[in-house]
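Written below as structure tokens is the structure these notes are about.
Note that one protein chain is taken out, while the other chains of the complex remain in position.
Let's turn to subunit A:
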Amino acid sequence: MQLRQNAGARPQITFTSDFHELVQGDLVPGPCLLRYDPLRLVSLGDAATEEHHIRAYVRFHPVGVEWQGLLELPAGLPLAELADVTGQGFMLTATFDIPEGCDALELWFSCTHDDGQTHWDSDLGKNHWLRFGLADLKLKTAKVKPAKKTEAQDTLAFEVSTKPKIESVEVRWHLTNSPKTPRIITPLVCTGDTPAGKTWTAPDGGIPVPKGAVVAFDIVYNVDSRPYTDDNQGRWHIAD
């Protein structure tokens, strides 16, 4: 396997204007940079006429402590001068500390507008739950095994080890060298379950794929019935 992106790196969490939540870096206790695109809560029109202060809330699980803070604007600057839906946009930032023992973060945001109304960014009341794939999963094998001469297809093999609390694992894979082939979701099978962790493998000893297939994939896994995604920090995983 290729090295996983940003293993051991200080964590960073980004909330983009197109409503994606990106977890980057590793689960390292200590400072975590939070980046938030204000256009998630403020329209560009409002940004041009009003000042806004966006507050972030973080609850650390399972330790239970909370943090909240105002997302920083550069001194004295109205948001309107910075928000820009074109180009590279602008991120408000804050830094909080991830406590020892934390493995999941629950986040939500509020913004009070000039009319006194408070708007929330909370995944429709459920809050945003984030975990670190680097801490939860280890990719033991992700490999396209070449077919024997007599076989028509190669085989895509997976082996993933996880923390015990992971309830299910599925891979969403597509063939990069056959881009019109639709993405396929394959649940992995738990083939080992010990107090130290679980092992997940592809069903039936492997997934048939065309000869010469090149496979890119991400992993979706569930903890407490909530889905989390590990997409190799936005770069995708590429099978060997």
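We adopt the following convention: a residue touches a chain if its C-beta (ideal position, glycine included) is under 8 Å from a C-beta of that chain, and two chains touch if they have at least 3 such contacts; residues count from 1.
We adopt the following convention: contacts and distances are computed from a predicted model.
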Worksheet item: UniProt name of the unshown chain, from "NADH-quinone oxidoreductase subunit M", "Alpha-glucosidase", "Integral membrane protein" or "AzlD domain-containing protein"?
Response: "Alpha-glucosidase"
Fill in: Residue among A:Tyr57, A:Trp120 or A:Trp236 touching the omitted chain
A:Trp236
Response to the item:
Missing-chain contact, candidates A:Leu175, A:Leu188 or A:Ala202, resolves to A:Leu175
Response to the item:
Filtering A:Arg10, A:His61 or A:Lys165 for touch with the omitted chain leaves A:Arg10
Worksheet item: Can you list where subunit A touches the absent chain?
Response: 2-3, 5-6, 9-12, 14, 18, 20, 22, 24-25, 33, 35, 74, 76-77, 81-82, 84-88, 90-91, 174-179, 183, 214, 216, 234-236, 238
